[in-house]
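The complex appears here minus one protein chain, its other protein chains still in place.
This part shows subunit A:
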């Protein structure tokens, strides 16, 4: 009851004309920034942080919260329409979003992304409202051993979940792990696989890699398969883009379970929205009714990924507010903003600055609603963009790839790297090696390496640390079950057949 009263007082603080306007502007800007390849939510919030210096702290944080949500919505647009994920979590969205777009169902994919983002975001905020402090404590139960076990689970489910050939998916996963080794090693601080290049000391930059492997390789692919999008889109009206009742019924359960899982992953320090969206996708592929068809252009795939990453984004606020520990890169930038306004996040925040905290939480509801309204309003314009013929799309997308990869570090090296990655990804596609496992392994491996090293440092090299913790043991058991499942299923089928024959 106290929580509800506090939330209502938060709404009383946040629901003013200037705050609603700030949320709307923030959501719109966030969607635009999120949709531009190369600029994710971290960049979006960091870019707009100085704009909020002059504002009242509550208005400022409302605007930044809306920018954050807007970016999470916008990240999926370029993934769905152009196969260029706007940010890392959108890599998973592209797996089903782009095939849907190729089938002429870009409108449906965009609607699904928006609705499931809204559901995922709402689940995240509701859980933050009622269980914020408790969730943050659960997050603290995840030490290095538990995080390592979680990432092992995520990594082991990549290769054989994506692509027609599990062996090729596994090879791609290994390549992703190898590429993530480039740069200064996290455990020992030694440069690895840099080939004496100063550009590689900080490791391979993810955004140029993802733009090249998804976006530029797509440009090369378009030269081979010239599908005239105008032909596909002529039939596509806004009305046809809306989801019908059966489609809505199909994505709502997906969004709900993905939202809960994404939120739980989001509260873990360092796990982030990418892990959230990926694990939600894995869960849907395992338990969803259309799991087997995911990856070929199913709205459930888009829904799982988007609900997972938006819920994770909300989840990352729980440790930020309750413990002062940012759960993601964007949350770290927001932490800087909060400190700039003289607010010190941590266990005392709820007692010392209740107006601010509940104003912030209520503003997240506001930001989420504004973001979904702005996102839905934009769809007709986005769908029209897809009518542009390939003759114009090819050079324009190629230029977007170059500019997007340059703008990450303002480095021409990144541009050349993107170009090379694009050509290599195209060759890999020709040889039927899937690219998505490579990128997911690239993101997840550094977390695994750090956590594994920390866990074994704590136990002085004793691997029993993974079996002493119930959470780690459970996660490792699930991983083992994933591996053994096909074998067990085969055995059970054989036994059943034998019994039937005996009867």
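The working rule: a residue touches a chain if its C-beta (ideal position, glycine included) is under 8 Å from a C-beta of that chain, and two chains touch if they have at least 3 such contacts; residues count from 1.
Heads up, the rule we're going with is that contacts and distances are computed from a predicted model.
One subunit of the complex is not drawn; among "Cobyric acid synthase CobQ", "Cytochrome C oxidase subunit IV", "Sigma-B regulation protein RsbU (Phosphoserine phosphatase)" or "Tripartite tricarboxylate transporter TctB family protein", its UniProt record names it "Tripartite tricarboxylate transporter TctB family protein". Across A:49, A:128 or A:415, the single residue that touches the chain missing here is A:415.
Residues of subunit A in touch with the missing chain: 36, 39, 47, 165, 167-168, 170-171, 173-175, 177-178, 180-181, 185, 187-188, 190, 192-193, 216, 219-221, 223-224, 391-392, 394-396, 398-399, 402-403, 406-407, 410, 412, 415-416, 419, 422-423, 426-433, 445, 448-449, 452-453, 456-457, 460-461.
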